[in-house]
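See structure below.
Missing here is one protein chain; the remaining ones are kept as they sit in the complex.
Right after this comes chain A.
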């Protein structure tokens, strides 16, 4: 399904976010383990990006003028593969091999095996440097594509992120855009307890970036933020801080440390699928 991208309705985007979550649950069962909550937190971001924002041609995955997307938090690739299949990069049935011996689809994405993956990832802290290089290459070759990098909040503790952040401002890469999935948790706990990243708005601003901060589950807010990105390749690099909820969409997973990697079985699987089918329910007061 390749929508009329600019006019994709919010209802369609919500439906694709639901699709991402349900596919994550389905594929995790094949693997016997999955990064549920890290993928649920970025489902609306991924849906908005792929179904209304990116300049791509799934029939030409190597099109030189396409927008680039780097999934720096590679452990959420389980939510990206179904999107690529849905858009026609490969047959959806191929996903049934997910993580099985010889499959192109591992927990972390391999650009040499999966059409539509612009760069392999998995080791946190590298993705922004990859995007930096892609943006520099675009300028050098006179192309106007935009490079998006999705960062997790926990990986902001990696020093290389800030080497790249400094360089992006230095080289004035206005066509480089970070989508920060600010879901609040890393493996060992709240980021502010494990390694504090706030005040993250001020930190990016101090590094010379243009900063927007939105509710990362609000599709209208996402769309507005994307629309506010400047044209042209020279200027301040852009970051959209998306405040999200780790595990969003499944009540018992929301802001839970137990579902960074987990395995839904039996009736839990059915119940979670039913809950996702019903769509997002209002957030309860989370114990932050």
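Simple rule for what comes next: a contact is a pair of C-beta atoms (placed from the backbone, for glycine too) under 8 Å apart; a residue touches a chain by one contact, two chains touch by 3 or more; residues count from 1.
The rule is short, and it goes like this: contacts and distances are computed from a predicted model.
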Since a chain is absent, check the UniProt entry for it and pick the matching name: "1-deoxy-D-xylulose-5-phosphate synthase", "ABC transporter permease", "L-lactate dehydrogenase complex protein LldE" or "SARP family transcriptional regulator". "1-deoxy-D-xylulose-5-phosphate synthase"
Looking at A:166, A:206 or A:271, which residue reaches the missing chain? A:166
Kindly state which of the options A:27, A:83 or A:132 is in contact with the chain not pictured. A:132
Just to verify: which one of A:60, A:141 or A:224 makes contact with the chain not shown? A:141
Missing-chain contacts mapped onto chain A: 64, 68, 70, 110-112, 118-120, 122-123, 126, 129-138, 140-141, 159-160, 163-164, 166-167, 170-171
